[in-house]
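Here is the structure we will look at, set down as C-alpha cells.
The full complex has more chains than appear here; those shown keep their coordinates.
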C-alpha cells in the first residue's frame, strides 16, 4: 500500500535525523531555553525580517491553536473562522474546551474574505443585545487552508486591515505553511505574514520535522506571559531542544523551502495527470493537497493500492477525495500513481 | 411607551407577590431545602405524573442551560442545537465557557427534526476521524422555540426515539413553556415532556414569576450530584424558598395554565388583526410571540408608541419584528395596538 | 425552633417588600438597564465618593466571585486567598471551574497580611521555574471575613500598597459588608474600599435584601466588557430592576447602615452574655457572627431550641459553633437566647 492520505506518514528529513543523532548526548537546558532553540529563534526572526517578535516552539497544531487562543482571548471573546477551519472541524472542540466559541462563517474554498469579517464585526456591534452574544475578537485563518487554497497578498492585506481597524487579532495557522510559501501561485512571504498578522505559526510536523510548530508572535499583547500558557496547556516539551534542532535544520540553507517545493512539484504532476483526463477538482489549488472528484468505481480500484482520504460525496456515483504529497513522497510513487490514473480513467 | 418587546417587563403575578409578603418574616432552611420548595417539587411531580424525577429550582435560563449541560456532558461531548437556539445565539457563549461545543444544525423555524439528529449522529460515527470531532451527546430544543413555534407530540416522540436509540440526552428548554402548553395548536403535555426528555425545565421568569426556572430531571445519570453543580455554577439561591413559593403559587389552582392562556389569547387577537390586513409573518405560530413583517415606515410610526424587538431585515423596505404578550399584558394595551395597526396598515 | 444559624433565613426588609409591591406592574427595560438600577448606581457612587467606578448588580455571592475573577484574570493567573476564604472553602470549586487556581495562604483569623501577600509574590518571581507555577495576579479578601473579623484601615492600606506595587488586583468580598461598616471596632468606610481596592461588592442577600450583590469596579481594566461576563456566567437577571429597587431602598435614608447596626447591637448583647460566663470565643470580633466554644452538653441542650452552625471541634468535650444575628433577628429571640445561656452555663 502506498500512502497519499496525509503529509505526516513518515518520520523526519534525514538532515534532521542526523542532527538529532549528533547532539543526542549533549547536556542542555530544558523547556526551550537551550542554545539550539535560541539559534532557531534568531534564524526565524531573520527570515521574517523582524526583531520584535517572540518565537516559541510547540509540539503539535491542536495544542498550538488552543494555546494561542487561550493566551489571547478574554472569557467572553470568540474567534471567527471558516466552517472548514481545523479549529472548528477537527480538534475535538479544543477551543471550546478552553472556553471560547468558534464563530463560524461559511466558505466554499476554505477562505474568509475581509468583507465577511467586517460584516460579522459590524453585525455584532449593531445588535442591541450585543452583550448577550460572544464578542468577536480574533480571526483564525489557515495558509494554506484545509482545502489547500491560498490567500493572496492582497486578500491578506485586506483581512489584516479589517482586523486592525476593528481591533481584532489576526491568527494564521501555518501547519502546511511551507507548501503555501512555495506554491506556483503564491505571492505571500514570511515577512508579509509577520507584518500582517498578530500571531502565526510555521508548521514542522507536516513539512520535514518529526513534530513541531514554530509560533511567531508579533503583537505584544499576546507575547506577555506566553510561556506560562504553553506550560499550562501541556505544550512545553521537557527536552525543548528537540524542537530547536529541528527548526534550526529546516531554516539553515533553506531546507524548508527546498523540501516544500519538492512536494508541490509532485502534486502538480498528479494534478496535470488528472487534468489530462478532465477529472474535475473539488477545489482549485496549487499546494500539496489535491482534491479530485472520481467515480466510486475508480476509487475502489485505486484503494487497493493507494491510501487516500475520503472528503465528501459529490453525487450518487462520485466522491471527492484527497491525495497529499509531502517532503517524503517518493517520485516513483507519484509516477506509479499517475500511470495507474491514466490507465484507469 | 407601551412595551411589547419581551415577556419580562413587569414583576410577578399578584398572587405571588402576596405570598412573598405573607411569608416574608418566616425563618426557613436555605438553598432550596425549605418546605415551600418541598411542596412545589411535589406538586410539579404530580403535574408531570412521575415520582422518580428530581426537581430543582434555579434563578434564570442561561444559568440553567449551562448548569444542566455542565452536569450532563463529559469534556469531549457537545450539544446539537438549532442555529437559532438560545444557547447558540444569546448566552454569550455560556456553554463554550463551561467547555462544550454547540453543534449547530440549520433550521428555518427554530425546530430540529429527528432526521437531522439522526443524520448528525450517523455522520459522526461514520467519520474515520471521529475522535478528532466533538462527540454529539445531547440534543437541545426549546418548547416553544425562540421563534414561538412548537414541536407536536409526534415530532417530540420521533426526536426522543432517535435520542434513545443513539444514547443521546434530550434536553428541553421550557423558558416559555406555559405559552406552549396552552397554545391553540399544542398537543404536548407536561407528562409527555417528562416521559420523552431526559431533562426539561418549566420557565417562571417569563410566565408570572419574578424569576425562576424549575428543572425536572428524569434521567438518573443527570440527577446525580446535581446540587453540587448548581452551587458551582452560581445558581443556588441562598433564600431558595423564594423559588419554592413562586412555583408553588404558579402550580396551585393551575395559575400557570390560566395566565399562559391569557397571554396566548391576547397574541391571537394581535395575529388576527395582522391577518385582516394580510400582514405576512416571518414564521407561523400560536404562542405569545408574533413576528410580523412590516414596512419600515409603519415600524417607525409604531415605534413612537410601542416598544417591540427588531428581528431581521426582509427586503429593502420591510423588516420582521417581534411583539410579545405575557401574563402581565393589559387587554387595553392590546386593543390600542390593534386599533393603531388597523389604522396604519 | 429559633434560627441563629445564618443571616439569610428571612425574606427582605419591609421597605424593600413595599417598594417591590408598588412597582410590580411597571414596565421597564430588562437586564439592569432600567431607571431603578440607574438611580441605585448613582447613589452607591455617591456613598463611595467616586464618579469613575462601574456598578453592577448580581444575584448571589458565588456567582459574583466567579464573574469578577473570570473577568479579571488571564488563564495562567490565580488568586491569593486565606484558607478560610469563601472562594476556597464553600463554593464547590467555582473559581477552578472558571479555570483559575486559588492560591491558599494560611490564616488563623480569616485575614491575610500585606506581608503574606508580598512574600507569596516575591517567592513566585524568585523561583527559577516561575513559568511552571500559577502566577499570582489577584488578592481576594472578605470584609468582614468568614470568621467575622475586620481589616483595619491601616491593614487595608498596607494590603492595597503591596498589591499596587506588584501589579496585583485587590478584590474585596463584602457579602456581609454592612455588618463590617457598622461594627464597634471598624474604621473602614465605603470611600476607603473604593479607593484601596480594584473591585469590591456590597452584599444585599445577608443585609436586608431578598438577594443581590452590588459590585463596584474602580479599575478600568476590570470594567471593560464586564456585562458580557455577567451574562455568560448566568448572573444577568432578566428583571434586573428587582436588584436596582432593592439597592436603591437600602441606600436611601441609610437603611443599610441602620439595619446592619441593629444586627451588630444584638450580636454584642449575645457576646456580652457569653462574656459574663467566661465563655471563650474561637475568634474575637465585633460583627454579626459569634463563635463561642461551648461544651457538647450545653450545645445539645441549646440545639433543642436554637438552630446554630457547627464550626469545628476544639477538644474532646467542646466545640466551636456559630451564632448569627441579622437585620431580621427579633430582639425577643436574642433575649430568650441570652436568658437561656445564663441559665445553662
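When the chains are written out, they are named A, B and C in that same order, and each has its own residue count from 1.
Convention: a contact is a pair of C-beta atoms (placed from the backbone, for glycine too) under 8 Å apart; a residue touches a chain by one contact, two chains touch by 3 or more.
The structure presented is a predicted model; accordingly, all values stated were derived computationally and were not measured.
Within the whole complex of this structure, the shared sequence is present as 4 copies, and 3 of these are drawn in position.
In this text, only the chains that are shown with their structure count from here on.
Placing every chain at the mean of its C-alpha atoms, the farthest one from subunit B is found to be A. When subunit A is laid over subunit C using CA atoms, the rotation angle comes to 180 degrees (nearest 5).
Every chain gets a centre from its CA atoms, and the centre nearest the mean of all protein CA atoms is that of B. Rounded to whole angstrom units, the spacing between the C-alpha centres of subunit B and subunit C is 34.
The distance from the centre of subunit A to the centre of subunit C, each centre being the mean of the chain's C-alpha atoms, comes to 50 Å. With touch defined as above, residues shared between interfaces to two or more other chains in subunit B number as follows: 91-93, 97.
Residues 31, 70-71, 74-76, 98-99, 131-132, 135, 225, 227-229, 231-232 of subunit C are the ones touching subunit A in the complex.
By the touch criterion stated above, subunit A contacts subunit B in their complex at residues 75-76, 78, 89-93, 95-102, 104, 128-129, 131-134, 309-310.
Contact residues on subunit C toward subunit B in their complex (touch as defined above): 1-3, 6, 8-12, 14, 17, 20-21, 23-28, 30, 59-64, 66-67, 70, 91-94, 97-98, 205-206, 210-211, 228-229, 231-239, 242, 328.
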